[in-house]
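Structure provided below as structure tokens; questions to follow.
Every protein chain of the complex appears in place save one, which is left out.
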Amino acid sequence: MVPISYYLVLSGILFACGVCGFLIKRNIITIFMSIELMLNGVNLSFVAFAAHWHQLAGQVFVFFVMVVAAAEAAVGLAIIIAVYRTRETLNVDQVNLLKL
Amino acid sequence: MTLLLAQMQAIPQSVDYVRILPELVLSLFGILVMVLDPLVDEGKSQKTLGYIGFIGTITALLSTWYMAQSPGIAFSSIVRVDSFSIFFTFLVIAIAAVVILSSFEYMAVQRIRAGEYYALILFSVVGMALMASAVELVMIFIGLEISSISTYILAGFRRHEASSSESSLKYFLLGSFATAFFLYGVALMFGGTGSTNIDIISQKLQSGNVGLLVYAAMAMMFVGLGFKVAIAPFHIWTPDVYEGAPAPVVGFMSTAPKAAAFAVLLRVVFAINAPGRFWFLWVAAALSMTLGNIGALVQSNVKRLLAYSSIAHAGYLLVAFAMTTPENWAAGISAAMFYTAAYAAMNVGAFAVVSHFANSGERYVNLEDYEGLARSSPLLAATLTIFLLSLIGIPITGGFFAKFYVFSAALRANLVWLTLIGVVNSAIGAYYYLRIIVVMYMRESRKEVPVNPVSFGLATALAVSILATLYLGILPNRILQVAQHSAQDLLPQPPAAAAQIPQPAPTSAH
Amino acid sequence: MNPDLKLWLIPILPLAGAAVNGFFGKKSSRQAVTIVGLFFSGAAFAWALGVAFRFSSLELPYQEYLAHWIRSGNFSADFAFYLDQLSLVMLLVVTGVGFLIHVYSVGYMWDDPGYYRFFSYLNLFMFFMLTLVLANNYLLMFIGWEGVGLASYLLIGFWFTKDSAASAGKKAFIVNRIGDFGFLIGLFLLIQHFGSLTFTQVFDQVKPMSPETAGAGLLTTIGILLIVGACGKSAQIPLYVWLPDAMEGPTPVSALIHAATMVTAGVYMVSRSHVIFERAPIALTIVAVIGTLTAFFAATIGIAQTDIKKVLAYSTVSQLGYMFMACGVGAFSAGIFHLMTHAFFKGLLFLAAGSVIHAVGGEQDMRRMGGLRTKLPWTFWTMTAATLAIAGIPGLAGFFSKDEILWRAYQASWAYWLVGVVTAFITSFYMFRLWFMTFFGEYRGEAAGHGAPAHDTHAGHGHGGVHESPKVMVIPLAILAVLSVIGGYVGVPGSLGGNNHFDHFLGPVFRSTLPPESAQTQMGEKGATEQTTEGTEPKESASKELMFTGISVAAAFLGLALAWLLYYRSPDLPHRIVQRIAGLYDVVCHKYYVDEIYASLIVKPLVNGSTSILWQGVDRKVIDDTVNNAADGARHVSDEVRHMQSGNLRSYAGWVAAGSAVLIAYMIWWGVAR
Amino acid sequence: MNTDHLSPYILTLVTFVPLAGALLLVLLPRRDRDIRIFSLVVSLLAFGLSLHLPVHLHRGQPGFQFEIDKPWISSPNIHYHMGIDGISVWLVVLTTFLTPLCVLISWKSVHDRVKEFFILLLILETALIGVFTSLDLFLFYFFWEATLIPMALLIGIFGHERKVYAAVKFFMYTMIASVFMLAAILWLYAQTHSFDFVTIRDAIANHRVPNFPAAAQWLFLGFFIAFAVKVPLFPFHTWLPDAHVEAPTAGSVLLAGVLLKMGTYGMLRFNLGLFPDQARSNAPWIIALALIGIIYGALVAMVQPNMKKLIAYSSVSHLGFVVLGIFSFTTAGLNGAMFVMLAHGVSTGGLFMLAGVLHERRHTYEISEFGGLASPMPVYAASFLFIVLASVGLPLLNGFVGEFLVLSGAFQAKPLYGVLAATGVIWSACYLLWMFQRVFYGKVTHPVNNAVSDLLGFEKAAIWSCAVAALVMGVAPIMWLAAIDPAVQAALTPFAQLVSKVVVQ
Partner (left out) sequence: MVSIHLILFLAFGAVAAAGAINLLVQRHPINAALSLIAVMAALAGEYMLLGAEFVAAVQVIVYAGAIMVLFVFVIMLLNAGVEEQTKGSRVAIVFGIPGMLLGSLLIAWVVLKHSGTGDVAVGPLPGAPNVIGQLLFHEFLLPFEVTSILILIAIMGSVVLASKPPVPGSTPAKKVQD
């Protein structure tokens, strides 16, 4: 028997790590990975809550999240490639043409 | 047995398809455009496909009208067709239509791949329409993603431009970041209520026991949605993205996805009756208005300036959300809806002019490029002036009445200070719109700025938006009544007709 | 029942003349202009005479309502006219002298390019003056009051290309405005307490009130305010400064406006309001003091002036002082009497002076005249008559009126009388000084026609040499001369065996409206004089009066003698005297530096203060800068806000994260709170 | 003929005829002459129509006439409610009277973008008339704001050197001020669920407005600030000189002639009409400001080197009289205030036209540039003098009647007010006559001025009609007062009650 809240805390940790990664990582791809990490964290909560409520809807939701994540990944990486083409860099700190 | 019954009713009827007819039509036309793209030769692909897309939107509008005949729940309470959803569906599709019309020559000039462009617009509209009509967080999430992802892509359409891809990147990364927050919020909400269906959630919440989870969930969802509608403090991406994105796209994404997101926000705030939201909305509204206006004061890039102004307008709109007591909700909702419509009309128009004027390679987007525009092309200048006046909130324009209505609703709810902040802001905001008018009319052009002749499509688009702006300003009655009526639809049903409210599972193992 | 006199025609006729000349004069010939100008003023005179003839048959006061003017709430002021003995006298003086001066002007102004303008203005003046005289309420009177101010502004600045003339006109108007300010306030007080400005209504409400001997009350205040107005119009201390400058205008103007008629408006107004003043002894005293001081003060200045017109101007001020003195001691009829005679001889003096100036080609400085006696016989003799009259030589108009004033003054207080007599002496001195310097001795000016100042008309004259003026100018002189000789006999005082017709004629107007017992107690001497109008005069006061008459006559002759000594017998004597008292002479010569004092005390501070403090200071520095700074501040903040947009993605994420943290914290706190 | 059947629609007609004209102008080809003639015809038509109002106005009866009240927007409950009384009728006529003159005076002076100019002018006229005719607060605010843009554009497009600064300053000042009025209006609506002036007035009078007492003062200030800036009252006046100096002649004429009156009219109609108690309690400091405005404006005007600035500051002074009269709460005061509004509209309008004539010939307003002009242009000088005298307040001209009534009213309210304000009589003479002397008298200092031509035909038409109006108003003010007086009495009834209350207590 494991308290569901443990799962939730774990998911929270993952989410927090994702946020932290977004904040501190310089490489765009890594930043994107941190977003995926956040999504994973969310998924865990979904599954945990599904177990709590005995509602499969939660698991289905996870399924949709994965689809979305896949789509985002495709688009996001394409965008990253486009950026790399124009700026020849993956360092997010150097992608700041648009400011003020 | 019961399961079978459940499945029986779960199987969609034909009426269910009627209730998503506009979405269907749009997707069909989107696919059609995609398919035709390779077949039409590069030269005139833009216009052909564009017109197909335009026809698609028109058809969708008609089908919306047809759909309106049979309101109700569809696909086992995934979407609900009521005047609220119809209002927003109609709005976003109309915006798409105007944007498509106004972006022909831009496509031609930018040599943008028309097929994907129009298809993406159509598909994104599908997503927005679903956002407007969905009553299931899953559906809302998917719709949100559809609209967002396609706007990410659209933002990066001028691939050879560093600025464009950068704006696309920023929009994408921050967008997904926010989406993650929203999603976490949904998860917590699911955890707090055991359902992802808005009706059930609201009933659950009204029936009392509101755990802290729900509050946390609300916070998270507000972060996500707040980002989408660009309200402070989550507005920060707007200026960069708008500056970099192609002008017509900005016109599109500053209105349509916002409208849809506001629809969702309305549902979340009022249908769910989100607890403890008041001060957040109050502060966010005040902050957005102020930051937006202040930030815009010294902008010299028109697109960026309008970006800031859109933040400010989101702020005004948010004032309508901060209704305190349920008897004010209807007023607030209808005010917000009307404002969304008015804002869409004027902003699309404004960006249409800007994008036309910016012409090749978005070269002329700075204030000094607008000097003497009134002399070189008076009609264009007059058009832009009308939109700007509407943005200022000068009478006989929709912008004026929208603001007026929002603030009167706010005062109805005794939000005196918020109203004062709002009106003062709208006065200050007048300044930077006025700057554009000033340079157009009161300065003589120093450098030669070529202005293409206005094409038929653009002319139509502008005419439509002007008419809409003035119509909303002079005869707002019809739209107001629709808005007020749909506000009634949105208000949460009393918990009496409670569907099965999920209970937590027995914690013991089996 | 009164016949309809159509009084309104009297002012309207000159107005019509003014309009015709003003609009069409530029095109039409001089003859046409002359005809129009003379016809309309003459018609007014004729009509006035007609009124005079039917006067005896009227029941007085005769009132005539023409039209509504202002109606507000229950206050109303209408175009309505009022005729009694007082206004009749004024009417005749104004129209009569006015007409004569019109005639004179034909000759005097003939060569002036602005001929039509001149007559149009002159007629306009007649219109306003007559309105003033005939008004039946203070507001209508105020129309005339301001209107004559306008006319004098226009006429003083008639030669507007001359800066001094333009400034003089402006000065006159503004100083008058200062007076009118007081007048207006007085009117407001009247409205506030009596709800009306119509003479009859106001006076009927005033009559039951008892005199404010105890201290200054309402009536005193009103009286004083009215005096302020009168001081402005009648050039009394401290507002007399505009009149000497007003001599910049053409001489006929000086004669008509600044001697005969307009400047006497103040006297008229005070006597018109005598009902009020009778009950405000303090105000009356003020009038008397002002009058006395002005009379003396102006006279002293007159001694040292060398500009012939300036001398006359100060003499006018001084004579007006006499009239005020009269009013101040309650001898209103005497004041009006002097007003009339003064109109004759002072008008004449100016016209004669004009004729002299005309003769010597625009020269106004007496030091360059002299010996004109033979050259200008008509002018000389008429001038002589006028001089004798003003000097108070027995038998002429001035003598009777002045003598009566002095006598009444003495009855009020011997101080008035003393100053009055001294002034009389000075008057006769400087008048004869003028007389001698102008007409006797050798001609000191260079040959006329050369180098004459361009401004005053006659440089254009082809003919050289000093010459007598044309008939059209001489005739009015003659008529006025006659008047100033015999004009006094309408009011020979009883002491001289006459029975003061004039006083009797005006009696009904000025008969004390005080309740008798207070008349006895308060008015002391005045009560007695009231009885004199009844004709029951104590013997001893008659002999006393004779004695005083003798004194004043002596004073007059003394002045004559001194003038003869200094300016005829030994003309170099004055210089030595002047060297002896250089300082004093200098001060007098510069009119006691009053203009300079006003300029440095009032005008300069105002202009500089408004410029540096108000405009540049408050307007620019305080208000505008506040506004602009606010705007700049907004821009500054805006710049700060822009720098939130560092363009760095992670910063943006940072903002979002922070914002969401705050939001989460708030929501959870809220959730915990409930 | 019987035109009473016209009465329900006459206001709508008068208000929107110019707008219709403007719309037609948009379609007209850019042939300047036709455009000028057309707009002249339109404005004259509006004038003719507006004359119907005073003619058929039932003078005796207070309250609003020619009313038209049609629901416009169901909720919020907004009505298309128009109506006029003895007060507003004259302001409408004033507007329609001045506009044709503006068209005339701009005949030659505007030669660039003529079409835009006249379109804006006509739109402005409609908005101005609307302000005076609307009885629905929303409608009022609607027109109130609508006047902003055309005016700002007129200044900004057709103005002179620092036109942009002036236009923006004018716009922002008024905009910021008027939003407070908007807030107040909205609050009233939130409480009464009506924008109708009469309804709200009665509701307030009968204490049927929930938690009104708490808000009353703020509402009063909300309205007042908007009006005070428009008037402009003393500390808020600095936009006026700039706006005037930069504005084209027609702009200045309408600005001084009518726009400023919007403020005073608003005070009279709303601050007094809706909040009598607050009006009374706030009167002292308002009057103080007005008095400062009178004297301050005059003194500053006196030292202006620029003709138009001088006239602008004189407006500050004159409008001070109006405010003073309004807040004296006396019949005379209000009558006078109304009359000064009209008189100032005519005479100052005339002054600005004259200044414009000069600017057209010499392209400057600097007084030092002129001098001795009376010789080369006598007719002009005469006309100028006439208008100046009207503005100085010479009896028998329009300026006097109003000032006299205001002063006596103020005096009744408190002698000190009357005395201080009466000094204005002196000041006005000082600055105007001094200016006149410096411009027209003396020798011609700048040889250029010998060549300047005298008044042209259309200029005469414009200016002399002002002069005639000034004369008629001065001689027969009764024609105006007869209509104004009852309306003013009606407006003062609540104060009469107040007084009686005070007496009772």
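Which chain is which? They are A, B, C and D, in the order written, and residues in each are numbered from 1.
Going forward, a residue touches a chain if its C-beta (ideal position, glycine included) is under 8 Å from a C-beta of that chain, and two chains touch if they have at least 3 such contacts.
Quick caveat, the model's predicted, so the values are computed rather than measured.
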Residue of C:Thr341, C:Ser638 or C:Ser660 in touch with the missing chain, whole complex considered: C:Ser660
Identified contact with the non-displayed chain, of B:Val25, B:Ala108, B:Leu174 or B:Leu205: B:Ala108
Residue ranges of subunit C at the interface with the undisplayed chain: 646, 648, 650-651, 653-655, 657-662, 664-665, 668
Subunit B, residues in touch with the chain not shown (by the definition above): 6-7, 10-12, 20, 23, 27, 30-31, 34, 47, 74-76, 78-79, 104-105, 108-111, 113, 116, 119-120, 123-124, 126-127, 130, 136, 138-139, 142-143, 145-146, 149-150, 152-153, 156-160, 165, 168, 188, 191, 211-213, 216, 359-361, 450, 452-453, 455-457, 459, 504-505, 507-510
On subunit A, residues whose C-beta touches the chain left out of the figure: 1-10, 12-21, 23-27, 29-30, 32-34, 36-37, 40, 43-44, 47-52, 54-57, 59-60, 62-64, 66-75, 77-82, 84-85, 90-94, 96
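Convention: only the chains that are shown with their structure count from here on.
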Length of the line joining the C-alpha centres of subunit B and subunit D, rounded to whole Å: 44
Centroid spacing, where centroids are CA-atom means, of subunit A and subunit B in whole angstrom: 25
Distance between chain centroids, defined by C-alpha means - subunit C, subunit D (Å): 37
Residues of subunit C engaged with two or more neighbouring chains: 642, 645, 647, 649, 653
Residue list for subunit A, restricted to those that touch at least two other chains: 22, 31, 95-99
Of all residues in subunit A, those that touch subunit B in their complex: 1, 8, 11, 15, 18, 22, 28, 31-32, 35, 38-39, 41-42, 45-46, 48-55, 57-58, 60-61, 64-65, 68, 71-72, 75-76, 79-80, 82-83, 85-87, 95-99
Contacting residues of subunit A [partner subunit C, same complex]: 19, 22-24, 31, 92-93, 95-100
Touching residues on subunit D, where the partner in the complex is subunit B: 72-76, 113, 116, 138, 141-143, 145-146, 148-149, 152-153, 156-157, 163-164, 167-168, 171-172, 175-176, 178-180, 182-183, 186-187, 189-190
